[in-house]
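Of the protein chains in this complex, one is absent; all others appear in place.
Letters A and B mark the chains in the order given here, with residues in each chain numbered from 1 onward.
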Amino acid sequence: MKNNRATALAPSEMIPRSLSLFYIGFLIVLPIVAITAEAFKGGLQNLFHQIALPEGLYALKLTFFLALFLALINIVTGTATAWVLVRYSFPLKTFMNALIDIPFAIPTVVTGIMLVVLYGPNSPIGSFFEKQGIEIIFNKPGIILALLFVTFPFAVRSVQPVLMEMEKDMEEAAQTLGASRATIFFRVILPTLLPSILTGAALSFSRALGEFGSIVIVAGNIPFKTQVASVYIYGEIESANIQSALGTAVVLLFSSFIVLFFLNILQKWSHKHER
Amino acid sequence: MSGIRVESVTKKFGDFVAVDDVSFAVEEGELVALLGPSGSGKSTILRIVAGLETQDHGHVYLTGEDVTSLSPQKRKIGFVFQHYALFKHMTVEKNIAFGLEIRKKNKTQIKKKIAELIDLVKLNGYEKHYPSQLSGGQRQRVALARALAPEPKVLLLDEPFGSLDAKVRKNLAKWIRQLHDRIRVTSIFVTHDQSEAMEIADKIIVVNRGRVEQIGNASEVYEHPKSKFVASFVGNVNVINGRTYVSHIAIEGTEGRISQKTEDVPEDQDIVLLVRPEEVVIEETASKDSSIPAVIEEIHYRGSFYEVDLRIGANDIKSFVQKERYKSNPWTVGEHVFVLFTQFKVFEASEGHQAIHRMLKQLGYIE
Partner (left out) sequence: MSDEHRCVELTRSRHRIGQWLLLSFVLIWFFILILTPLIGIIKETFSQGIEAVKNSLTTPASMHAFWLTLVITASAVVLNTLFGTILAVVLARQNFKGKLFLESLLDLPFAVSPIVAGFMFILLFGPRGWIGNWFSSLNIKIIYAFPGMLIATLFVTLPFVAREVLPVLREFGPEQEETASTLGASQWQTFWRVTLPSIKWGMAYGVTLTIARSIGEFGAVLVVSGSIINKTQTATLRIHDQFTDFNYAGAFSAALLLAAFSFFLLNIIQCIYKKKGSAST
């Protein structure tokens, strides 16, 4: 190992380490411990009861379903976009490439407002769809749109660098062995891309679970219709129903942990065959 | 006509002519080297034969068939890449099986073939390994097995030893020759290493700047180079400036002369004289009319021989001296001696010889 110094710790090492531990402990570990402790304070029975309250339960189900649906869409669109950006050349490509990151830079409330302006009941597009009986804003499609917008960069940027780094000679080797373009894509390219595609999907999923700012503007937040978990929790906090807020919050929190854990495994897997 | 035939192939990248009207033929069962410095177009030629690049003009024939318009998938070739291009996410077995699975062979056939090839390339026990768990030499053998599995008519290797270290290279090169003798597939391999080409190829095609300079076996190319380029690229060579006269050749900067007429170049011409270091003999006294005075500049011990740097006139040359010869009468730096050339070739000096000098410098043969 590189650190072969004497085992006695110099103050120059101890101070930064303590500072780091303190900072992380104070800002990350303590809050998580606090909320978990509070949630379990009333006992396991009580916690499950709170989680299972009809309004909150519906919100959770809706959130998970939407996040999953969205992750699946992103797998296709993100990979397709990354492919086009890496392999094709067309006018305004640099412009488009730069804009992919816009959702990262724009505040979520602004996203919500943009979507309302564009697809709300008073807009040309929105009113057109309303006549067909499809409500975009203040209903589920609006939420999906918002989520698609804010998670799009995750889906593209996870795949793009891996695609760029892929050595062309693997594909050429497959060509010389007689493989058609489709075979090459499914048997050579896709397996190599799979960890990064799944990473993008997991990141999208995780972000979608917790998204608040854009949804609160776009969704109308109608319980049992368009109220997602984060909005429900907010409502409960404002109404001082701490117990029910805790229950749902803890579910979201632990889902985040699981996704993080999954992402870690993905990372290890993608490096397994590298050398 | 079987084997490989390339006819008047030209390829440009923009304004740059990478391959310039190249034609050659490889007999069935031959192992041929495409030898040239980097940028000479040799890899491009190979890739055109494979179909990985499309030529602007010309034709390619494989085992008598015109494959010029066929994609690589359809040409039934085996290709080994410089950096192996193994499928990282597949085991050794699956890599080798790939070409067979494409051709829809049944499972038993595939298993049999894999076992055969694993045995051939001596990778028994490594079937379930992944490329990341193998050494460079092992990966190259997998690449070879994979290319040979679908029984291609033609085997193409693009600098197969380029990324390996010297010892592994030598062993692998010899081993490829032995393999080739066993399976007799028409093969072309690209290399910039002339000693490698000379060691294992039946025939050498020397390429420079997109053109074929000479085709012949090792001794033809080494002993009878057809151009300055070939003479200096294949093997080590000293480049000496001089001038032809009626009855002798004069060396620039010295009174020494070679009392010989040469038929290669007319008299009264500026010339370059190309002599291999092993053809430079050092003597303490002038033995013949053709002995040229020289000064010893440096002596290097090379293990199996001595490398002696001398200066004749305005030229610096090297001589390879056998250990016994040196030990019987060791010279000292600064000593005045004479040199004799047992063999040499003469070419007209033109701007060409400056180019040779530059190239030799680049290759590290001269300072």
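Rule of thumb we're sticking to: contacts are C-beta pairs under 8 Å (C-beta built on N, C-alpha and C of every residue); 3 or more make two chains touch, one makes a residue touch a chain.
Worth saying up front: this structure is predicted, and the values here are computed from it rather than measured.
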Which residue of A:V109, A:I134 or A:L190 touches the chain not shown here: A:V109
Hidden-chain contact residue, picked from the options A:F64, A:F138 or A:F152: A:F152
Absent-chain interface as seen on chain A, which is shown: 1-3, 12-13, 16-17, 19-21, 23-24, 27-32, 34-35, 38, 77, 80-81, 83-84, 88, 90, 96, 98-111, 113-115, 117-118, 123, 145, 148-149, 152, 181, 206, 209-213, 216-217, 229-231, 233-234, 237, 245-246, 249, 252-253, 256-257, 259-260, 263-264
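Everything below uses one rule, namely that only the chains that are shown with their structure count from here on.
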Interfacial residue positions of chain A with respect to chain B in the complex: 167, 169-170, 172-180, 183, 187-188, 191-192, 272-275
Chain B to chain A touching residues, read off their complex: 50-52, 71-79, 81, 83, 85-89, 98-99, 102-103, 130-133, 143, 146-147, 150
